[in-house]
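Note that this complex is displayed minus one protein chain, with the remaining chains in position.
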Amino acid sequence: MPYSRSEMAARAAADIPEGWVVNLGIGMPTAIADHVPLEREVIFQSENGVIGMGPAPPPDRVDPWLINAGKQPVTLRPGGCYVHHADSFAMIRGGHIDLCVLGAFEVAENGDLANWATSENDTAPAVGGAMDLGAGAKRLWVLMEHTTKDGRPKLVPSCSYPLTALRAVRRVYTNLGVFDVVPGRGFVVVELAPGVSLEQAQAASAARLHTSA
Amino acid sequence: MPYSRSEMAARAAADIPEGWVVNLGIGMPTAIADHVPLEREVIFQSENGVIGMGPAPPPDRVDPWLINAGKQPVTLRPGGCYVHHADSFAMIRGGHIDLCVLGAFEVAENGDLANWATSENDTAPAVGGAMDLGAGAKRLWVLMEHTTKDGRPKLVPSCSYPLTALRAVRRVYTNLGVFDVVPGRGFVVVELAPGVSLEQAQAASAARLHTSA
Amino acid sequence: MINKIVQSLAEAVAGIKDGSTVLIGGFGSVGQPDALIEALIEQGAKDLTCVANNAGSGRTGLARLMELGRVRKIICSFPRSSGSVVFEELYKAGKIELEIVPQGTLAERLRAAGAGIPAFYTATAQGTLLARGKEEREFDGRLYILERALRADVALIEAWEADRWGNLTYRASGRNFNPVMAMAADLTIAQVQHIRELGEIDPERVITPGVYVQRVVRVDRGSPWV
Partner (left out) sequence: MINKIVQSLAEAVAGIKDGSTVLIGGFGSVGQPDALIEALIEQGAKDLTCVANNAGSGRTGLARLMELGRVRKIICSFPRSSGSVVFEELYKAGKIELEIVPQGTLAERLRAAGAGIPAFYTATAQGTLLARGKEEREFDGRLYILERALRADVALIEAWEADRWGNLTYRASGRNFNPVMAMAADLTIAQVQHIRELGEIDPERVITPGVYVQRVVRVDRGSPWV
């Protein structure tokens, strides 16, 4: 059985050790934080200058001045703090973010990431902070469905969509499993979701899946 | 009678309007602040990140954490604040300082300033923030004795000492008078100290002194 | 006595010229100078280049300014946020120019303008469509692109507290682009929730020194924003 979205987020969350500074992309990656227990102290950073985000507030305790990069209300943990946008991206660009997890349209076997525009003729693609995070974070993971809604593979030999960052992705979490991007080799299976065979995963991928052996 | 040091500082102080952000160099220029009454609100900035300095504290009220660029104890006025060194020099380099007043070894008639090293072979000249201030402040004035201790002129056709900043000085206050640096023209006498004649001032200068007429 | 506090929104935006480059603070609805944008709509300046993280949403604020045909060009990182209908219409009709800038590069270009840095190198966007036409250069084995400072005529920002010298504090994620935009414009106008007496704001808590601010106007957003 492939992972559900929640299981995918939990699976990625399990790999985040205490003490890491982590930026989670808008959409599915944001849910990863819900699977990191508060007592495992992970510092969630948001591009808009929030460092040390806590869980979403109950509806009656929303502070309208406190949102994350996805514009959702959040809270600040004890030990959290605020910086302005230039300082926030100094932290990102300067390599001080241990991990960034983004969604993707495609990931190539050399680690190229495409997640911001669906064609060169896209009239007005929205890039946000994805290129900064892709180039700046110490580690870039991707969390996404293994294929598009109409079944097209998203693990590819090389990206057909415009790139966000070059040779940047280190690991991919999908509904079918966990895959490392190994320089010179490509996608290497770390594990498959329960009941998913290598053949199934390979059939859903355009790039070759290697096994670590 | 030429101006005394205190009169020179007072003369420069008289030309600083309310609201200007002003950086005063180490040494003689620092004394200018003493001649600006508190009710004329001038914002004195120091390279080490103090914005809105007030007068020196009485000896029994010195805060050892609060010094100016000359390492002397200072106070902070109401409305003052602190920034770090990169933010302080962003303010300087970014053109947000209305006026900087420095001392000088030489000022050339094209506005070149030499105030940091006495020869190219100087073993270890100390530049501090002078080059940043020279290049970054909106206006650069110089406050200095008209000649060296042994009588050598400091207003020169071109500097013989290594430069601090090029074409930067706009006005010079000396014990003999006040002189504008006018592009394409050179030193123009704004006023002479009481009892000082143009001939005396010219005799003490290597560069030509023009009169505004 | 230095007093940057003005008494009306009209006074706050007076003198903004046609053809100006206008920075607009905020990220999402937080720290966005809504009242100043409305005042700019009233004020009438046109042929503007607007710099903001987004390209407006709904039909008010920046979107309204665009709909009125007053914005020639928008420089932003995320034009396609939910409800950016006006921008989409104008852009499809070829009635507005767009420059997309990665969010961190946008912040750094503004900071550079404020800090007297005319240009800097960054790895962000290297090798992508957004690097087209930009100088590429290698330092220590990695490729970077050259980005230019982004200076503006006017910044409209929102802050939490101000005093008459223009010192500003922000609240929580309300900082965002506001402090760097304050540095990058010749005329920085701040809409604030609270006016404090000079000296009342803790000097260690000032984020934007008044040096960067020319005008302050109080706009009480009311509950739940206070």
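The first chain written gets the first letter, and so on, giving A, B and C; residue counts start at 1 in each chain.
The rule is short, and it goes like this: a residue touches a chain if its C-beta (ideal position, glycine included) is under 8 Å from a C-beta of that chain, and two chains touch if they have at least 3 such contacts.
As the structure is a computational prediction, the values presented were derived from the model and not from experiment.
> Given the contact rule set out at the top, which of the displayed chains would the hidden chain touch in the full complex?
Answer for the hidden chain's contacts among shown chains: A, B, C.
> With the missing chain put back, which residues of subunit A would touch it? List them for me.
18-19, 21, 39, 41, 43, 45, 51-52, 76-83, 89-96, 136
> For subunit C, which positions touch the chain that isn't shown here?
108, 112, 115-123, 139-140, 142, 144, 148, 169-172, 202, 204-205
> Which positions on subunit B touch the chain that was left off?
So the residues of subunit B touching the unseen chain are 46-50, 62-68, 71, 76, 82-86, 88-90, 92-93, 117, 120, 123-132, 134-136, 162-166.
Going forward, only the chains that are shown with their structure count from here on.
> Centroid of subunit B to centroid of subunit C, CA atoms only: how many Å?
Between these chains, centre-to-centre, one finds 35 Å.
> If you average the Cα atoms of subunit A and of subunit C to get two centres, how far apart are those centres in Å?
Their C-alpha centroids are separated by 28 Å.
> How many angstrom between the C-alpha centroids of subunit B and subunit A?
Taking the mean C-alpha position of each chain, the two centres sit 54 Å apart.
> Can you list the residues of subunit B that touch 2 or more other chains?
If we look for residues of subunit B contacting two or more partner chains, we find none.
> For subunit C, jot down the residues that touch at least 2 other chains.
Where subunit C meets two or more other chains at a single residue, that happens at 111.
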